[in-house]
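Every protein chain of the complex appears in place save one, which is left out.
Note that the chains take the letters A and B in the order they are written out, and that residue 1 is the start of every chain.
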Amino acid sequence: MRDRALIFAGLVFFLGLVTFPVWYNAASGARAAAPEIKLPPGGTCVAPTDYMKTSHMSLLVQWRDAAVRENNRRYTAFDGKEYTISLTGTCLKQCHTNKAEFCDRCHDYSGVRTPYCWECHVDPATVAQTRAARAAGANSSEVVHE
Amino acid sequence: MNRKEFLRLGCFSMAALAGRRVAAQAAARRWAMVIDARKCLKEKGCDRCIQACHRVHNVPDFPNRAHEIKWIWKEPFQEAFVSERGPYVNEVFRDQPFLVFCNHCDNPPCVRVCPTRATWKREDGIVMMDWHRCIGCRYCMAACPYGSRSFNWLDPRPHIARIDPDYPTRTKGVVEKCTFCEERLARGQAPACVEACEEKALVFGDLEDPGSAVRELLRTNFAIRRKAELGTAPEIYYIV
Partner (left out) sequence: MFMFEKAVVGSRRYWAWIFCLFAVIGLGVIAYLRQFDQGLGITGLSRDVTWGLYIAQFTFLVGVAASAVMVVLPYYLHDWKVFSKITILGEFLAIAAVTMCMLYIFVDMGQPTRVLNVMLHPTPGSMMFWDFVSLTGYLLLNAVIALVTLSAERKAVAPPGWIKPIIIISIPWAISIHTVTAFLYNGLPGRSFWLTAILAPRFLASAFSAGPALLILLCMIIRRLTRFDPGSEPIRKLSLIVTYAMIVNVFFILMEVFTVFYSRIPEHMEHFRYLFVGLHGRASLVPWMWASVLLALVSLAILLVPRLRRHDAFLAAACVTVFLSLWIDKGLGLIVGGFVPSPLGAVTEYTPTLPEIAISLAIWAVGFLMITIFYKITLSVRESLA
């Protein structure tokens, strides 16, 4: 093999490139910080915390089918409390009022893109923010459009 | 088994079956709307019902008419009732706009053709939409004989004047239409258009309830429906 040196050099270079993130982070002492999430204020959740951590998407799908396809909007939680099935009306308005500081932090950190939920369902905080920004930027006599 | 026992068993079975059917019908509802065209539009240019519906449901307003989305709107009489075209139509009606929207037919062609059951007929009569399942094939739009359905050709959010957070918007690529305010009905409220009408021209109710306002109106007035001859059995009645 006349080109042995070249081949091995190339291999080493390639391996180095491919493992760059690993050894660079190790060398620079960077630590992966867990996302700082702002827990919702007090009260109980619609399901046990462990279940919510692993399976809130299953619950949401169950809620979706119950509300939309079966016209059943009442949900009885594990502790007997009754909730109205509504992503914005219950999940966001009653508990996770700050989607950006709770939901988004973990989702962005773990790179788990929410499915198309937010293309339709409305986050009241975002809407209010947009409205306030527009009102501040617009003339007082102008009509604000979103 | 002798003949007496057989007859007795037969009678009881028949009674039980009949009773079950009566019970089922008593539990069933059939939502419908009666529009009193004589009261509607007493005030010229009134569109309170349209504003209410489109506001409450985040219906976008597209400037390009080709992309427009409308759940409820006004059509001239001769377009809403195509078979009544002619040169000698009652002058009052000839150009009077009539309110049109999804008829929530009892025999809906749109439901028949949907390949994913993203639109289906509920037991209470509402032709419902599931925007999670719709694939945007627009077959239901081709099937609807009334042009009641709209499609989101583009992202609707930039064209919604004021997003009401209590109701979702839709996204591009799905078909939408009036759902008889099923989310309001679930809360015990009347549809938005009915509530907004100051003349009380829109009357909403349960056709299965003989004492309901809609039944009363239909009993005492002559009412027409759009394209009833197609067999779609529309449940929007117009008192003319």
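Definition applied: contacts are C-beta pairs under 8 Å (C-beta built on N, C-alpha and C of every residue); 3 or more make two chains touch, one makes a residue touch a chain.
Bear in mind that the values here come from a model prediction, so they are computed numbers and not experimental data.
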| note | For the chain not shown, touching visible partners are B
| Which residue of B:146, B:167 or B:237 touches the chain not shown here | B:146
| Absent-chain contact - pick from B:106, B:124 or B:155 | B:155
| Among B:113, B:186 or B:217, the residue in touch with the chain that has been omitted | B:113
| If the missing chain were put back, which residues of chain B would it touch? | 65-69, 75, 78-80, 82, 85, 100, 109, 112-118, 133-139, 141-147, 150-155, 172-175, 227, 230-232
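The rule is simple: only the chains that are shown with their structure count from here on.
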| said: Based only on mean CA positions, could you tell me how far chain A sits from chain B in angstrom? | reply: 37
| field | chain B - residues contacting chain A, complex | value | 58, 122, 124, 128, 130-132, 160-171, 182, 186
| task | Sort out for me which residues of chain A touch chain B in the complex. | result | 64, 68-69, 71, 73, 87-89, 116, 119-124, 127, 131, 144-146
